[in-house]
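The other protein chains are all here in position, but one chain of the complex has been omitted.
When the chains are written out, they are named A and B in that same order, and each has its own residue count from 1.
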Amino acid sequence: MVETQYYIALAAILFSIGAVGFLTRRSAIQMFLCVELMLNAANLALVAFSRAWGDLLAQSAVFIILTLAAAEVAIGLGIIVAIFKKRPTTNVDVLSSLKG
Amino acid sequence: MVVFVILAVLAIAGAIGTISFKSGIYSALSLVGTLLTLAMMYVTLHAQFLASVQVMVYAGAIMVLFLFVIMLLNESQMSGADPLPWVQPVAIAGGIVLAAALAFTAFQFKAPKNLETATAALQGGTPGAIGETLFTKFLLPFEAVSILLLIAAIGAVSLVHRQPAHNEALETTSEHATDNAYSDETSSNPAKVVA
Partner (left out) sequence: MNFVAPDVNYYSMLPFITVLLTAVFATILPFYVSRKAIAGLSAVGLLVALAASIGLWNTNLSSFYGAYRSDNFALGFGIVLIVGALIAVISSVDVAKRGGTMQAEFFAILLYAVSGTMLLASAHDLIVLLIGFEVMSLGVYVLSSFQETAKSEEAGMKYFLLGGFASAILIFGIALVFGATGKFGLEAINTAVLSPEFKNSSIAAVGALFILIGFGFKVAMAPFHQWTPDVYTGAPTVVTQFMSVAVKAAAFAGFLHIFGLALQNVSGWQTPLQFLIALTLMIGNLAALRQSNLKRMLAYSSVAHAGYVGLAVLASPSQGFSSALYYLGIYTLMNAGAFAVLNVLSKDDDGLEIESLAGLGSSKPLLAATLTFFLLSLAGIPPLGGFIGKYLIFSAAASSGYYGLVILAALTSAVSLAYYLRPIGLMYFRPRVTVLPDFSGRSTRVLLVVCAAGVLILGLVPNAVYGLLELVKK
């Protein structure tokens, strides 16, 4: 049986990759994909901890977080479609009217 | 351990693909790969219900929605140079440091229980076992998450029929606003004016 530490380390690596992607990508959709990657890293950590503690609460929490991610995607893609359907690209740099 | 290493390598490869492909579609498909590997990993962690939900909801529904939007916006080329070119190397270096620090912390973790006995308590993470927790100890989050779904549905609907600011037609007709607040005044009233 693989120890919990390895799963947490993997979750940490996935989380960091997601964070780097969020900071370097310029397309709104790809930034959002990176947020999803980070959420999944958190879920993996929770599932691994759930096994370490022998507690199903954390697995139920992952179920809730999955729902939460789905709701966030509904709103997020709604905003992205509403905003970018009249613009040529989803590059966030085209949105730059607010300065100061 | 062999299974874990294979799955971990696949997951990391998918994650790196997600953040490095220029095309949105390849990015999304790489993420689907990572999500599927994570689902397999959930099986090895005795979370069978979550594994199936991960495949159906996450890799299935959510990612299909993403792909649909990418196609809809015709996101073929992610053009444009980065306005802050120094961000990329700094972010990558910072990410490596963050990953190393977090992984180091992860190995500080001391298992609170014997892994075999703890795993046995999970009952395999079957739908029955999860359901029992959800409807007893976790009832409030389970009920509260319905508000989240409600606001997501209403929010998404309201986002698609937003009103343009400073609509002349709207200003002239707002005096005798219809008695139905949802009626789409921006599109129906100009027609009335013409008639």
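In this text, contacts are C-beta pairs under 8 Å (C-beta built on N, C-alpha and C of every residue); 3 or more make two chains touch, one makes a residue touch a chain.
Only a predicted model underlies this, so the values are computations on that prediction, with no experimental measurement involved.
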In the full complex, displayed partners of the excluded chain: A, B
Message: From the list B:Ile16, B:Val43 or B:Leu159, pick the residue that touches the absent chain.
response: B:Leu159
- request: Go through subunit B and note every residue touching the omitted chain.
  value: 102, 105-106, 108-110, 112, 128, 132, 135-141, 144-145, 147-148, 150-152, 154-155, 157-159, 161-167, 170-171, 174, 177-182
Statement: Those residues of subunit A that touch the unshown chain are 8, 11, 15, 18-19, 22, 28, 31-32, 35, 38-39, 41-43, 45-46, 48-49, 52-53, 55, 57-58, 61, 64-65, 68, 71-72, 75-76, 78-80, 82-83, 92, 95-98, 100
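The criterion applied here is as follows: only the chains that are shown with their structure count from here on.
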Field: Complex interface listing, subunit A residues touching subunit B
entry: 1-21, 23-27, 29-30, 32-34, 36-37, 40, 43-44, 47-48, 50-57, 59-64, 66-75, 77-82, 84-85, 89-91, 93
- request: Over in the complex, which subunit B residues touch subunit A? Could you list them?
  value: 1, 4, 8, 11-12, 15-16, 18-19, 24, 27-28, 31, 34-35, 38, 41-42, 44-47, 49-50, 53-54, 57-58, 61-62, 65-66, 69-70, 72-73, 75, 77-80, 82-83, 87-88, 91-92, 94-96, 98-99, 102-103, 105-107, 109, 111-113, 115-123, 125, 129-130, 132-134, 137-138, 141-142, 145, 148-149, 151-153, 155-156, 159-160, 162
